[in-house]
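Note that one protein chain is taken out, while the other chains of the complex remain in position.
Up next is subunit A:
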Amino acid sequence: MIRLTLAQMRRSLGRLSAAGVAIVLGTAFVAATILAGGILTSTLTGTFAARYADADLVVTRTMDTVTADQVATVAKVPGVASAELVLYGWAEIGASASATLEQIVPTHADPAFEPLELIGGRFPTSDDEIALTTSLADRNRVGLGDEVPVTYWEEPAGGTDDADLVEVSGALRVVGTVDDPHGAYSGSGGAAVVTPDTFDSLYPGASDESEAAVLRLAPGASAATVAADVEAAAPGSSVRTTEVVARDAVSSGTGEQDVFTAVVLAFAAVAMIVAALVIANTFQVLVAQRTRTLALLRCVGADRRQLGRSVVLEATVLGLGASVVGVLAGAGLTQLALSVAGWLDLGLPLPSAIDPSTAFVLVPLIVGTVVTVLASLAPARAATRVAPLAALRPAAPVARDGHAGRGRTVLAAGLLVVGVALLVLGVGLGRAGEPGPGLAAGVLGGGLSFTGLLVGAVLWVPSLAALGGRAVAKVGPSGVLAAANAVRNPRRTAATTSALLIGVTLVTTMATGAAAARASLTAELDGHYPVDVAITGTTSGTTSGTELTAQVERDVLAVDGVAGAALLPGAPAVTVARDESATAASSLDLLAIDPQDATEVLRDPTALDMLDEGRLAVPTGAARDGGLKDGDHVTVSGTGGAPVDLEVLVVAVPATDTVAFVTPATLADIEPDATPSALWVRLTDDADVMTAVGQVQDSVAGLAVQVTSPAAERASFDRTIDTMLAVVVGLLAVAVVIAIIGVANTLSLSVLERRRESATLRAVGLSRVQLRAMLAFEGSSSPSPAPSRGSSSACCTGGLEPLSRSPRSVTWFSRSRGGTCWSSWPSRSSPGCSPASSRVGRRRAPRPSRRWPWSSWSSTGPRPRRPATRSGRPPSDR
């Protein structure tokens, strides 16, 4: 039987390869994911371990830091050659315009602990010297011997935790350039090295303790013994080898990476499910194609199980073969990605070659094979049901049960009803301000209703196909035939459509979800930042808001892309007391804004519409904190002016929770000496955010002000979402490609089953072109319900996605608006989809079209060389 199975496989090589491609894509996907995950982890581990350079052991304390005293004790333990604390701090390096925050580390007494490699000059030995990584030196355009400004912050002497840090600036001479070969400081883009004394002066007291200390073993000392001795010498410490520490740190710190892997694997699962549908279809085709052979085998003594096993064996061989190719493809792709990454020099110490693990080889192999075998089970069962009698009948027409079972109908209807009910409930809960349960109900409802649609596909797809067919039927005789054919095997039409339905629905849901996420993030950002760019006078040090002048405003307004700017006088820390009890007072920073200006600079121009004299506009957050409601009367008193009674107006203006707004006139009453404390800038909608913000920064360069740009942040969020969306669609494209292979397979099954019929049509005068047209029409009319249906079901499922982050019902509308608009995307793509599948159908068409008309009455066995003649006349001819 094995010989037979393999011989049959060789004969069906073309069709099996088409199905194999589906499995190859799926397994390559899984393999690449596993491989990439492994590379990410090992890179992170390597980076982490690099920090400890050549240290043998790392000492940490669970609840506590390791102190210098403990290190001194540990250093005396026999077998310890040297011990040091692992120290680092942060400092701004470079002139203020281009300064960047960098890690700053002291030199090591024991060179074994130094992760950096000197490539020019020397390590600093004197307190005014510094060594920079090459990237840092290049960025600051400094070389050996140049001075580089260093700014850092320290707590003022005797200061409390609340006190502002004091900014300290100085300049250090560059004496060396270093390389970071193992990426020890790749996370911060480089590091600067100073002497321990300089480090200590930058961070007084910082050298006394650290999260970890490193040890180097004396030659011949046993790591385990020394570790035990050190733990005894410094009770409460945990001593582990460098590798173990790095691995532990990575495994505890890479929750996000695991989530990422899980998400990608979920896409891989989708690809595999679609592949399974394709495999099932393909084997269905093969079994139908081999009906006569199977029947013959039954006649010569094969039992049912042998036929079933033969199909499963075939699937196993196919699955295994395709999975091997998939694993190789996955490895190749990952290697290609690594090579490209290495060529791009991302600054990460990525390995130059992949390092395949056992899991990488086995998991995709097993998954690919198991999925293929599972998918072949139903066709295998169909193979066992072939009656031996079929070998004697000249191609008996396949009678098919066109009606879905009652069980299926009930199940589909039930799932659909419950699903839709849950969707409605979800929307209701979302509006009622219960996003959590609403989301749960929505997701569950979406899943259930979609499953219902799939289960009941055989019920509704043919009707839709019939509808499509009616349009096609107007074209002519080919169209009429195609319309009839498209609905004559509901099960197959449904199977064809299911694969496409899943793919398109996922793409749509993703697109809708991304649009919703974007809308929700934008709302969130608008919520945090009322303006595009805010320039505030720094509150620390010697400067105050006085540097913000009308001249600054004019400079900023002159920048390309700036639509409007408003200078806001402010009064810090005014007291807001309620009428009835002076005790319930709170402190707020006041900003004065002219309502007219507000419409020009705020993202939401109507936000401060209601502000006028005698009113205090309190953002929602601040109102909640201070227990203020709309219409409350409060007394606001500053340090300079007289207390003023104001009516509270709770506004949706997003701002920090300690700010409230008044009109300039009101502020003048409260604080006559108020100076401008903020400059709010609105960018034009078509401005290139990054350029505009950069130019605004340039225009205020040299002033002691701080520029924050929510617009830039928003733009970068947008870019991130766009990238993610592109990646997701790309990943799902794999599933859709697989689905299209499936459509080709299913359509060819319908062509196969109708050889005689097609030949008969040719015999009664249908031209080759007409037959081809019929098949093309049929191909386009049966799967076409999928995209449209996919888009609408995704609209249901995806439309609820916004609930996920919806804290307020108001924003729900704006988000679902985004969802609805995005769901039109696949509909736009649907015209692009159908021609593809119809082309597939057309490609299959020429075979039967070339069939001789007379083959409709000759036997379907191997065609005799001459048209069939019989010896002697049949009696009936007389």
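Just so we're on the same page, a residue touches a chain if its C-beta (ideal position, glycine included) is under 8 Å from a C-beta of that chain, and two chains touch if they have at least 3 such contacts; residues count from 1.
The criterion applied here is as follows: contacts and distances are computed from a predicted model.
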item: Protein name, per the UniProt record, of whichever chain is missing from view ("ABC transporter ATP-binding protein", "Protein-arginine kinase", "Ion-translocating oxidoreductase complex subunit B" or "Cell division and transport-associated protein TolA"); value: "ABC transporter ATP-binding protein"
item: Identified contact with the non-displayed chain, of A:Leu389, A:Val410 or A:Ala471; value: A:Leu389
item: Residue, one of A:Arg304, A:Arg381, A:Arg408 or A:Arg768, that touches the chain absent here; value: A:Arg304
item: Of A:Leu101, A:Leu296, A:Val361 or A:Ala652, the one touching the omitted chain in the full complex; value: A:Leu296
item: Where the unshown chain meets subunit A, residue by residue; value: 1, 3-4, 7-8, 10-11, 292-293, 296-304, 306, 387-389, 391-392, 394, 859-862, 864-866, 868-872, 874-876, 878
